[in-house]
Structures are given as structure tokens and as C-alpha cells.
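Yeah, one chain of the complex is gone here, protein chain that is, but the others are all in their spots.
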């Protein structure tokens, strides 16, 4: 049974680029099982690509090979790398793209020219380096024959929520296709419980933290612990992202109302 | 040879959601053959998803497993279900999405927690329930071990054309990517023949029912029996949907001109 090889890019599918990468993988490993993660990462948005790669890759079985290409620095000195993490392999540019999915593990600089395509263009390493190396990996070449070991790689710094008194201040990192706003506040920050937390987005009160958007009526704002493990703010059957004033980084505040009151 | 597992969602591919579902399927059934039907169903448009699922699934071989997720009610009381129809399996929410592709057959409520992912989020049953159950099915678990039998499920009511005198009045149910308008008028309604029918859209006369849009000149309106078996109205090499006044539901009328005339 062939190895699973996934692709994540910002190439869109308007051109033949993605198809060309698949062909390269299959030319080295004819039995590889090519799986699209997404090709709709916004052009050059490394952070968005890193987020999607983490979300998508974590459910895959061991031995999966992931090719990820969001690569504004192609052709410059940024390094092509390979990381082995959680018994999965990640191939792509060393610009932070792989770092949320593969924050640790063994890594290699891809410097074995014989594993590249014969002619390496300076603008399409996705085809000429990454797909080619991934094809060789899928065909059975071991990771440590693909390059020279390296001990570190570019990592994306993720902002962390802060505490101010009893409140937690977080940020919106991402909005999904439905316009739901994903924050950087996870369950650990909430002291392990989703109970009794009040939420506001910028200055807008959202109400208590709910279980899901089905807990409010259609058109109403709602906050809940999302499927990625982070607090999300949404409008049920609506689009929250298009209903907030444009700000560089929307702020979400959580706090607990004192139950005892004043009297 | 691994089982065929298809995916149809309204998730788009902007995020890692679709990739995460594929990973779950492959983690249970490493040899499954994952096939994308579409992820571009308009958000929350159950009817459009149901239409596409019927169109796409009917050509597949027996034993195919179809996962369909257009699920505005995720996390509420709507049921997760499995239907066996035409020797294919359909997994998804019980909101009508499966009902055009699988209007009859055996069905089960998915209530075997041990077939779900360990932690089931309240917002992403596509990953945590549907992909997980489909993965187990692909790995050989039989349908009747996936849940408790049920005898009915939500069905989308499709409007039927009506007769007024010698005329047939139908509705536009759908427009495809090219802007072609698909009606609810099929060959049976036309007394089994496409011959001699005249067509109008709202008040616009379209002419006789043709064989294909190639039968008129570029830029001209045309009506013909489409590939799904329903009458369609189109502009050759143009976009009919963007050239009709916005109405809730455009009406199509067909009638036969009397050959004998008045004299």
C-alpha cells in the first residue's frame, strides 16, 4: 500500500502548478496516495498556512508525508527543510510554515541535489525540490538520506493571552470560511473549565461562554469553545468576520461574574 | 483494494477542516481511497448540497461510502445518521442533505460512541462523528453495528411542476457554475418526448425545446433537456442566471403550439 502524501499550498487551482507537483510525486512513487489538504491559503500568508497545516495534519496516521508550500522567499536564501515530528514527515520552506504542525522533532536541510528535479527553477521549488524529495521519501528513501541534520528552524510566534486582574485578554488570530473568529484562548487558560465565563469582543458584550452556536438563536452573537480547542466568537448562521469594524487585531475579553453579589 | 470514501461539504478549502476529515478516515482505514466530490456548497445551503450529492453519487460503484456535511444545526438535537441505499452508504446529519441521493433504504441513528473520536467537539461533527464512523465503515465495520435502526429521516420536499390547461408550469431550482438554470420539469412530465414543446422563462419566450445549447448561436437563449434529466434554460456561451431579474423563484412554462392553426 502506497504512502500517503498530502499537499497544502497557496497556489490556487487556476493553473497547472498543483497538478505538476502531483505528477512529480507520482513519477518517483507511482503507488503514492496523493491527498489535497488545501490550495486556497491566501497568497504568501505563511501564518494562515501554518494554522491550516496544524489543523489538518494532526488527524493523519503515522508515516504520512506532508508537502507544504507558502513560499514568498522562493529562490532566496531561505532553506528547504524536512522535519520528522509525531512519526509524520513535513517538507517545505524554512519560513515558519511547518512550525505549528511540527514544533519539534528531527530536521534536515534538503541539500542532496540528486533528489531534486534535474533542472531546478528559481521560482517553483514546490515542484522541483519539495515534491521531488517527498516523492523519493514516499518511494522509501529514509529522511536522514535527504539532507544534513539541523537543530533548529524558523518558528512562528503565537501571541498568548494575558491576564489583567480576573480578566483574560486574548486576540483573534484567524477567521474561518463561515466568518467565525478563532482566538488564542484555550481551555488551559480558562482554568480547565468553560463554566461561568462571560465574553466580550472589543467592547461588544457577547454573553456567557456556550457549548455551541446552536445554543443561541439564528443571527445572534455567540462565544464557545471551538473544535480546534480555542474560544471562538461567531454569529449563528451569519458571518462574524464581516460584522466587526476593521481593526488590526480584534480583542476578546473573558471574565467571571461574581456570583455572590454585593449585598 | 481500499474502499472508496467521498467527501461533500460546505467547508471550502480555506482552512484545514477538510484535510482533518481526510486524516480521520485514513487513520481508521489506511487503505481507503478518499475522493473529493465538492467542498464549495454555499455555506449552510442544505438544498444545494442535497442536489449535488444526488448528481455526484449516482455514478459511483456499489460499496462507495459518501460523507456529506452541510450542517447548520451541528451541536443541536439534529441526529447523525447513516443510510444504505443502492448498495452505497451515506453518512451525515439528518437535515435532508442525504435525502435526494438516498430517499429510501435502511438507516441507522449513529449512537455508538466508541466509533466517534475520543473527544467530540460540539461544532465539528464532520471530523469527530461522520469521518470517524465512515473510517470504521471503510475498515470493515458493518452498517448495523454503527447504530440503532431508524425507519424515517428528514426529506427535502422538491416542488413539482403543475399543469394549467395544456401548459406545464415549473420552477427553477438551481443554477450551475455556467449560470444555466435547472428546472423541476423532467421527461415524464413532458409525456415522454422533447418534441414540439415551446418554452418561456417568466414572461420571456425562449423558443422550442432544443437538443443542446449548440443548437442556437452564441449569446442566444436556449432551453433543452439537461444532463440531469431536467429541462434547463441557458444562454449559449453566456450566463443566464445573471441575466434574469432577481425573483424568489423564476417560473418556466412549456406548452405545445397547435399545429393545425385556426383556419
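In this document, chain identifiers A and B correspond to the written order of the chains, with residue numbering beginning at 1 in each.
Criterion: a residue touches a chain if its C-beta (ideal position, glycine included) is under 8 Å from a C-beta of that chain, and two chains touch if they have at least 3 such contacts.
This one's a predicted model, so the numbers in the text were calculated from it and none came from an experiment.
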Listed residues A:26, A:81, A:100 or A:138, member touching the removed chain: A:26
Which of A:76, A:148, A:162 or A:202 contacts the chain that the document leaves out: A:76
Listed residues B:51, B:108, B:153 or B:221, member touching the removed chain: B:51
Contact set of chain B toward the excluded chain (per top definition): 1, 4, 6, 8, 33, 35-42, 51-61, 64, 176-178, 211-215, 224-227, 232, 237
Residue ranges of chain A at the interface with the undisplayed chain: 2, 11-24, 26-27, 30-31, 33-34, 36, 43-44, 72-76, 121-124, 127-128
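Everything below uses one rule, namely that only the chains that are shown with their structure count from here on.
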Mean-CA-position distance for chain B and chain A (Å): 31
